[in-house]
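Note that one protein chain is taken out, while the other chains of the complex remain in position.
Presenting chain A:
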Amino acid sequence: MAGGQGAAGAGAQQPEADSPFALSHLDALESEAVHIFREVAGEFERPVILFSGGKDSIVMLHLALKAFAPAAIPFSLLHVDTGHNFPEVLEYRDRTVARHGLRLRIASVQEYIDAGTLRERPDGTRNPLQTVPLTDAIQEHRFDAVFGGGRRDEEKARAKERVFSLRDEFSQWDPRRQRPELWQLYNGRHAPGEHVRVFPLSNWTELDVWQYIARESIELPEIYFAHEREVFSRSGMWLTAGDWGGPRESEPVQTRTVRYRTVGDMSCTGAVDSDATTLDAVIAEIAASRLTERGATRADDKLSEAAMEDRKREGYF
């Protein structure tokens, strides 16, 4: 815009090619995410990055590393371990933490169950049980900003989520009392005991994440690529047979070539049939898929129409 009012009545100009200064969509998303990381570093005392070893948190960590290069990330990491995590992912997590010299704290759902503080659900799903260890860890360590890899394209309640999302001392989300978020002016003010959930990948889609992983040559846990695995069918999903409690007698185990689109608790994260063994093949597969990431692989979101909203209200990500 060359300044001034101009005579707009003359009608629209012919569309011109994008200027050489236009950023590619990945560069624009990267720049925005880095800006968010630096805002938090500048305004908060005790931020933490939630890191599960899943692709979104891996991309988040990669962006944080770039945001503060050549210095180290000024944040520690927190993993809420359900006790039913994929061993390949835990191995990746520990290797990554060691490689970058990061500090990792672990909040363990299993410890809560062993102590009798949390009770196993009848369906064996531990994903909803993460909320208590997470909010306890936030209070215990007095974290005032908690980065999550949530994306608005994942789910319709998340589409309403702010980049900076204020939570009360009980970590509750109240969608009707969110702060309007204008321009790139993020308001991180909070009272003692409150904290802010921060979502630097808000505007990324699943495909953006994969394209960025390919562009930046980011290593992932191998379960994201097609491999042979012993699985069984439950609620229309392929679940991994394992110590966590599957399969039941009526659920025959079979060996299939599968991969994971999301990585979470083994009891509710399904694999998809796939022969995509490379990043390019995965990207091609996702671009052609007619199912969303969560629709294809998450049991817990199918519990009810507002399952995600209800969990988020309680403090879940």
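One rule holds for everything that comes next: a contact is a pair of C-beta atoms (placed from the backbone, for glycine too) under 8 Å apart; a residue touches a chain by one contact, two chains touch by 3 or more; residues count from 1.
We take it that contacts and distances are computed from a predicted model.
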Options "Branched-chain amino acid ABC transporter permease", "Heme-copper oxidase subunit III", "L-lactate dehydrogenase complex protein LldG" or "sulfate adenylyltransferase": UniProt name of the undisplayed chain: "sulfate adenylyltransferase"
Hidden partner chain, touching residue among A:Q130, A:S165, A:Q211 or A:S267: A:Q211
Interface with the undisplayed chain - residues on chain A: 1-3, 5-9, 11-13, 15-19, 21-32, 34-35, 38-39, 41-42, 66-72, 152-153, 155-160, 166, 175-176, 178-185, 187, 189-191, 202-203, 205, 207-208, 211, 214-215, 279-280, 283-284, 287, 289-292, 295-296, 305-306, 309
